[in-house]
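The other protein chains are all here in position, but one chain of the complex has been omitted.
This part shows chain A:
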Amino acid sequence: MFESFDALFLARAQFAFTVSFHFIFPAFSIGLASYLMVLEGLWLKTGKGVYANLYRYWLKIFAIVFGMGVVSGIVLSYQFGTNWSVFSDKAGPIIGPLMAYEVLTAFFLEAGFLGVMLFGINKVGPRLHFAATCAVAVGTLISAFWILSANSWMQTPTGHEIAANGQFVPGPSWWAIVFNPSFPYRLVHTVIAAFLTTAFVVGAVGAWHLLRDRTNPGARKMFSMAMWMAALVAPVQIFAGDMHGLNTLEHQPAKVMAMEGHYQSHPNGAPLILLGIPNSARQRVDYAVEIPKASSLILKHDLNAPLAGLDTVPQDEHPPVGVVFWAFRIMVGLGFAMLGIGLWSLAARARRKLYDWRWLHRAALVMGPSGFVAVIAGWVTTEVGRQPWTIYGQLRTAQSVAPLDAPAVATSLLAFILVYFAVFGAGAVYILRLMGKPPEPHEDAVPTHGPVRTAGITPAPAIEGGRP
């Protein structure tokens, strides 16, 4: 008995580790692919060399990020089977096709055109090369579509039937499965999060180089573009997040109770707990700093609306409150900090001081990793918040696990941790090294690192409109 509990815990730890690590890469590469598409498009349209130079600059970083995303993603497509075989058997007829569509419509598209994007400019010419960049960028978004549909179905399962053998099988309409109730909100919220993550990385790199040389044209351009994203998209994200939260309240109320720290029901208006220490043993939040009735205002748009608490949910269906409570606050806090940077940059821009305000640059630099922290915190909120279920309300996590021996999972968990930190740590160092170099007017060489015969006769590098 203890042994099986152990294997379950280890399997969860392993999956949480590998999936969290993996998501860092797509969170960046989804946004970066689109950014590269914009840069190359602007270069083709305007012929300005600064766009070509920025394209080259970020393409090198993209190549590393994308490679790490691919190899850490392959792991996941097999871990459903190795660690969650019962879930795979039961939900395979629904989750399997969604993931198969992801592979067929997205992974091949990205991988097939990545080679041309990285190595092919001198072989196919700028327009076809731009098409390849677009294919990769669109591929990352299609990938997000399918995988978030699959995840959302697990959060808000609809459109299925239960077969005699216990499997979840599709009902008459796949539409109801793909477009399950939480999917549109999760898709929008996640894709915007990826864009913001990238914007803050780009902004931090721009800021770093502005702090050293505020005349560097590449640094100015990337900083300006990133700050537009922060100013325009951060408020949209806060709005989208609020909508997503209301959707969660409707379909997974226990998750929202954990996010809010509402152990008890509040018949006449629930307080918004800003900070505090959730105490699940005593079913209360210690040292709570709260705004009376504000939670009801946000969630129900009515100061006195009653809000149910975890006391209305059976004890064995409670999610772990502390983790969800804190992860949610980290995400929201960072979201507002992003908004703050965006507004600050607008003020600087209005006074034509965008490239001069050192404290803005310093703040943007500090906020560089904020997107990664926020998306991981967001995923922790939603994934821990839906516990103890893998398929919400239908299949428990404890019933989803593979019949594994604890030592096998423990050994492989250890191997994953060692390998990931070593390999992806090295990758992070290489990325930081590339970011540490200023965007020169001419990035070295063409971005083609493939079998290119023309290398060495790179077009005169500093000329505006030189090929990327």
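The working rule: a contact is a pair of C-beta atoms (placed from the backbone, for glycine too) under 8 Å apart; a residue touches a chain by one contact, two chains touch by 3 or more; residues count from 1.
To be clear about the criterion, contacts and distances are computed from a predicted model.
Enquirer: Name the absent chain by its UniProt protein name; which of "Cytochrome d ubiquinol oxidase subunit II", "Acyl carrier protein", "ABC transporter permease subunit" or "histidine kinase" is it?
Expert: "Cytochrome d ubiquinol oxidase subunit II"
Enquirer: One chain isn't shown here. Among A:Lys45, A:Arg282, A:His301 or A:Arg433, which residue touches it?
Expert: Of the listed residues, the one touching the omitted chain is A:Arg433.
Enquirer: In the full complex, which of A:Gly49, A:Gly120 or A:Pro271 touches the chain missing from this view?
Expert: A:Gly120
Enquirer: Touch as defined at the start, partner being the missing chain; which of A:Phe108, A:Phe239 or A:Phe336 qualifies?
Expert: A:Phe108
Enquirer: If the missing chain were put back, which residues of chain A would it touch?
Expert: These residues touch the chain not displayed: 60, 63-64, 67-68, 70-75, 77-78, 80-82, 85-86, 88-97, 99-105, 107-109, 111-116, 118-120, 123-124, 163, 165, 167, 169-172, 174, 402-405, 407-408, 412, 415-416, 419-420, 423-424, 426-427, 430, 433-434, 445-446, 448-456.
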